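Complex shown without one protein chain; remaining protein chains in place.
The block that comes next holds subunit A.
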């Protein structure tokens, strides 16, 4: 299950002129490599981490990086077993990615126990920096609160003031429903009800009919990946949108939009931390990435790249692989990378950067297979993420 995808060693002795000793670090990319989230994280995240190591030119800076990866199959027990083995026996210093909120919460706890570092990109739950926060967790790309402040707020402001949720029945879905409910209510809206569906699901028509019967103006899809794709397809099939209700896909990735096709998905709004076609730097990175993986990077894969880059900068500054010192350095240094631009990491581990409200292009507007989104607005990091004071992360608020 555990495979070595890249082994990069450097002979420090070759740098005869450099007086500093080489630092060895081992990165473990732990994610879904075969299930519903494999396309948006999976092998692409491993490639993203490797590209960060190459772009940082770790070798010439005296940092020996080894990357290993494993498939956690979206199961918390498997994820925490691998994390334990990696920290305990394999000498892993940092675990990256970890989509699926339930597995991320498990890995966050194991990481704290071993006093290592966890840079999460794939998981959504805002609990990683709220009640379940750990001093060793950094949550990079997005979270349920930022999705709620993006799509949830935009849809409510546009007149969608009554909601019904279709919620994936695990940590992520419930966190997304909770955070979106807070935003809807804060903006004068009302939640009429919700139904929890099994994860992963196949047929959503039954739940969609319940949503339809609720009479709510907006059906909020608090699910992800193939579940969201199937919900949207089936809502179209059952004429739910034509009958006047609006769908709000609260978490959509570029891969999902591609799978739906512009014809079905056009006009849907979504919140993202990254889109490949934003500026020259994102396009340059995406082109290199696509050459290896066959699709442009998702925001999750982009977050793995940015997180790895920032981690390596901190390792260079600290000059050792001392986890506590590196985390402190990461939170002290401003984040700055080609994909997310400038930002910073809060004491509770939340990375603050801009989020973007996007809309899916119509087939006429789209000029290429992956030319799928247009930007509606930018949401500043401070507005997108929940303020630390409201999050309830105890260690961060203690001092």
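Methods note: a contact is a pair of C-beta atoms (placed from the backbone, for glycine too) under 8 Å apart; a residue touches a chain by one contact, two chains touch by 3 or more; residues count from 1.
By our rule, contacts and distances are computed from a predicted model.
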| item | value |
| --- | --- |
| Protein name as given in UniProt for the chain not displayed, "FMN reductase", "Branched-chain amino acid ABC transporter, permease protein", "Response regulator" or "Putative transcriptional regulatory protein TcrX" | "Branched-chain amino acid ABC transporter, permease protein" |
| Chain not shown: contacting residue from A:131, A:159, A:239 or A:267 | A:239 |
| Candidates A:64, A:85, A:102 or A:264 - the one touching the absent chain | A:264 |
| In subunit A, positions touching the absent partner | 34-40, 169, 195-198, 200-203, 205-207, 209-210, 213, 225-226, 229-230, 233-234, 237-239, 243, 255-256, 258-261, 264, 295 |
